[in-house]
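The full complex has more chains than appear here; those shown keep their coordinates.
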Amino acid sequence: FTNQATQINAWDKLLIANNDKIVALNDAVQKVKADQTTLEQELEFIATQHAELEESIAPLQKEFMNMPQV
Amino acid sequence: ELKWRIKCQEKETEAHNQYLSKVEKDLTELKQRHAATTARIMEYRRKLAELSHRILKVIVKQESTRKVGMALSPEEEV
């Protein structure tokens, strides 16, 4: 009987330890998810910037490339 | 009493197991998002290289035509 009680106490300890680790894991996963979302938003911003760059380059290219060569 | 504790422990373990499966799924999804992000970054790097190249050509052209239409400088007149 004592043996069984000892066993149950050991399981309890392991469960509590696992529980703590799972809480930490959960925090880490939430953080990683949030960071990934930030990365994706930054990518969206880059896409907008690219479109703007392209828009400002196109007329310059058109104008300067048509200039008479020396 | 012991039986009851064992029951509780079983339930707790089952809950842990389910949560861990959810984390596994989350991680799979995160890896997919990560792969998509990597692909987009590669695309943007290519795009930037292309834009840089285009603007460089414009700069070269502009430099070579800078003096067209300007009065000759004294040195050039001599």
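Labels A and B are assigned to the chains in the order they are written; within every chain, residues are numbered from 1.
Here is the rule we go by: a residue touches a chain if its C-beta (ideal position, glycine included) is under 8 Å from a C-beta of that chain, and two chains touch if they have at least 3 such contacts.
Note that the structure is a prediction, hence the values are computed from the model and not measured.
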| item | value |
| --- | --- |
| Displayed chains are single representatives; whole-complex counts | A x2, B x1 |
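Here is the rule we use: only the chains that are shown with their structure count from here on.
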| item | value |
| --- | --- |
| Distance between the centres, which are taken as Cα means, of chain B and chain A, whole angstrom | 10 |
| Residues of chain B touching chain A in the complex | 2, 5-6, 9, 12-13, 16, 19-20, 23, 26-27, 30, 33-34, 37, 40-41, 44, 47-48, 51, 54-55, 57-58, 61-62, 64-65, 67-68 |
| Contact set on chain A toward chain B in their complex | 4-5, 8, 11-12, 15, 18-19, 22, 25-26, 29, 32-33, 36, 39-40, 43, 46-47, 50, 53-54, 57, 60-61, 64-65, 67-70 |
